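To start, the structure itself, in structure tokens.
Every protein chain of the complex appears in place save one, which is left out.
After this line comes subunit A, so read on.
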Amino acid sequence: MATIATSLNIATQRAVITSKRQPARLACPVRLNNPWNLGSRTTNRLVSFRPVKATPEGVISDKVEKSIKDAEETCAGDPVSGECVAAWDEVEELSAAASHARDKKKDSDPLEEYCKDNPETNECRTYDN
């Protein structure tokens, strides 16, 4: 059991370190770093901002978390009932969906995704002859 616990600790550490946030969406006008007007910039109060919408796997992660809480509550009452079992089944289903979304995101390349739907645009043309 000790080895499992330590390997889990390592796993969670890794998870914390490598989890990335999505690049934030721009909610303010673009600022250009032109040297001739750097000095006249106003203060950077508006620069820090948060993402406007939750990303898809953020949505699923929230659902997983919520479903685990629900399942624990339902099962606190009666551990053998159908509702409890159905609640844990929902947790399993959402965890599987979250893991698939993670895998899909890992493989996906934004340019390839775009070109799949728009092969005739300039960026996506291939000249194979």
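Rule of thumb we're sticking to: a residue touches a chain if its C-beta (ideal position, glycine included) is under 8 Å from a C-beta of that chain, and two chains touch if they have at least 3 such contacts; residues count from 1.
By definition in this document, contacts and distances are computed from a predicted model.
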| said: Leaving aside the chains you can see, what is the UniProt protein name of the one that's missing? Options: "Pre-rRNA-processing protein pno1", "Phosphoribulokinase", "Serine/threonine-protein phosphatase 2A 55 kDa regulatory subunit B" or "Izumo sperm-oocyte fusion 1". | reply: "Phosphoribulokinase"
| field | Residues of subunit A in contact with the chain not shown | value | 1, 3-4, 7-8, 11-12, 15, 19, 56, 59-61, 63-66, 68-69, 71-72, 75, 81-103, 116-117
